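Following this message is one structure expressed as structure tokens.
Removed: one protein chain of the complex. Kept in place: all other protein chains.
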Amino acid sequence: MLLEVRDLHVEFRTRDGVAKAVNGVNYSVDEGETLAVLGESGSGKSVTAQAVMGILDTPPGKITGGEILFRGKDLLKFKEDERRKVRGAEMAMIFQDALSSLNPVLSVGDQLGEMFIVHRGMSRKDARTKAVELMDRVRIPGAAQRVRDYPHQFSGGMRQRIMIAMALALEPALIIADEPTTALDVTVQAQVMDLLAELQRELHMGLILITHDLGVVADVADKIAVMYAGRIVESAPVHDIYKAPAHPYTRGLLDSIPRLDQKGQELYAIKGLPPNLMHIPPGCAFNPRCPMAQDVCRTDEPELYEVDQHRGSACHFWRECLNG
Amino acid sequence: MPEQPFEPERAIAGTGMGGAMDLAASEAETLEQQSSAASGGRAPGGPEGTGPSGKPHSLWSDAWRDLRRNPVFIISALVILFLVVISLWPSLIASGNPLKCDLAKAQEGSQPGHPFGYDGQGCDVYTRTVYGTRTSVTVGVLATLGVAIFGSVLGGLAGFFGGVWDSILSRLTDIFFAIPVVLGGLVLLSVVTSNTVWPVIGFMVLLGWPQISRIARGSVITAKQNDYVQAARALGASNSRLLLRHITPNAVAPVIVVATIALGTYISLEATLSYLGVGLKPPTVSWGIDISAASQYIRNAPHMLLWPAGALASTVLAFIMLGDAVRDALDPKLR
Partner (left out) sequence: MAESILEVTGLVKHYPLTQGILFKKQVGAVKAVDGVDFTLNKGETLGIVGESGCGKSTVAKMLVNLERPTEGSIKFKGEDISRMSGRALKAARRNIQMVFQDPYTSLNPRMTVGDIIGEPYEIHPEVAPKGDRRKRVQDLLDVVGLNPEYINRYPHQFSGGQRQRIGIARGLALRPEVIVADEPVSALDVSVQAQVINLLDRLQDEFDLSYIFIAHDLSIVRHISDRVGVMYLGRIVEIGKDEEIYDHPTHPYTQALLSAVPVPDPDARDHRERIILAGDVPSPTNIPSGCRFRTRCWKAQERCSLEVPLLAVPAEFRLASGPAAHDSACHFAEEKQVVPQEETPEATPDDLDQGAE
């Protein structure tokens, strides 16, 4: 197994209290596989990814438990310089906003080349050649001329591709994409996701796609983990989850999104608001908003029940949910 | 085993008003739940609480609450309060007359009844230091007020209206910024014969307004870009309503912070100018004058210099600390 996250816990200590951002998350990704981590703001999906990459802001954030096994070795036990070697060379991350993730005062060629200079010890000239190669690979037209340009001279979609190029430079085994297309127009989004899928196939990489967009997930994912209030509430292969969700939150999300192929009546709306991470409701975190909530939901936190060999649901009443 | 079958919200929501009430009820419930669960805070990814008392609280009251808890603010506020009180009523702690001097006692050190000793003219250093507070605080406060008002009005209007006025103001600001303050003071104030504080204050306002004007302009431009300003315009709000109701309350915070910190520098500027002989002149009692007079005696009678200089430094420090605390309290609210 390429990456396995086990029982991860992350907290944020702020002036006003402790926010429990991640509360016992387990997921795994294999080579060539795409895992989509689905959740809204406050679900903990980005924080988990940052913890895996090792780029969490450590005050105020703090990893308070769990293991992150990369090729069987626990990254949390690595020293910082070992971790840095893994980061970039074996594991890379793509962010939502390319404009703020790219250094505005360095040319694109310099930033791409830096990866090779630092990790592979290449000369500047060789690194520059490699940079042009990379830009070609992510289909930036006129790469040889544009390699000296600065990030702001590219459009949003192209910047995202440059970020993908940077992530892929050293041919990592795992890519984590945190909302890579949320800020992009839909036609550009399609281009970028296509590119990502193609490169993943070519390099046989594992891909963790973090998003809130159920449409994008349906297009590219093999399996899905749905997060809510820092916990995984459902995990399943992609086809199963859309046909028959086993958790009321997943069901609620699927029912509430307007669909291009359906002109509907009133949309189903999940009542209430996402929880305050400093005061997560006891028992099942979703219980204040759940149409199926019973007394046991308010007192006992559900574990991830086994729905079948590949599916899990953290709902006491997953059977009833599954059957509709 | 649940009794009820799974029933989507849809069924209830479909009845129109019933749905709205449900929404209101569940949201009210969630807000109440959170307020009862102790301190409402700014959690990452969660809705705001309503505060421990469940009462509405504005950004200003939030800032005030933060200030009250900050020890830097408490200390500096107390010191400043003390300074203001003795500026208004110096006789509370100094019974003597700062202008009544006895040459026979010149340069003598600390004695009973005269804890700070005597200066070069035989004047009581303690009394002069206490009376000097009034001068410094008055000049500092008036200069800051003048700079703040003049600077924010100019800068704010330029930022709001933009265009030609903005270009003109920016060039003016650049020109005035380029004038070196102390040198300018030496040149301009040396021709002034009046003995009052007004020329000095006037000079400080003349050279100090660009700093505030630049801050105000930037702050107004930022505030103007917010959608709520556009919303008010779309409703038909006049420019004066936009400026007074929407822009000013949201643009004023950086100006307050800079002005509070600047207060300290104006006090020390007055002392500098007086030291150089172009600021205040006797019989006005000023720390700068005293420091200037005492500087030649620093080896023999250091107490003459130390006390006014110490008072000056402490006063400036108190205002700077206050400015720091205010900035910390207002900063996150600038968002």
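Per-chain residue numbering starts at 1, and chain names A and B are given in the order in which the chains are listed.
Convention: a contact is a pair of C-beta atoms (placed from the backbone, for glycine too) under 8 Å apart; a residue touches a chain by one contact, two chains touch by 3 or more.
Small disclaimer: the values here were computed from a predicted structure and weren't measured.
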* Structure fact -> Of the candidates B:Ile74, B:Ala231 or B:Ile298, the residue in contact with the absent chain is B:Ala231
* Structure fact -> Against the hidden chain, chain A presents residues 40-41, 141, 155-158, 185-191, 194, 212-219, 221, 238-239, 242, 252-254, 256-264, 266-271, 273-274
* Contacts of chain B with the absent chain, listed as residue ranges -> 13, 16, 19-21, 23-24, 27-28, 40, 47-50, 56-60, 167, 226-228, 230-237, 241, 245-246, 249-250, 333
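Here is the rule we use: only the chains that are shown with their structure count from here on.
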* Whole-Å distance, chain A centre to chain B centre, using C-alpha means? -> 45
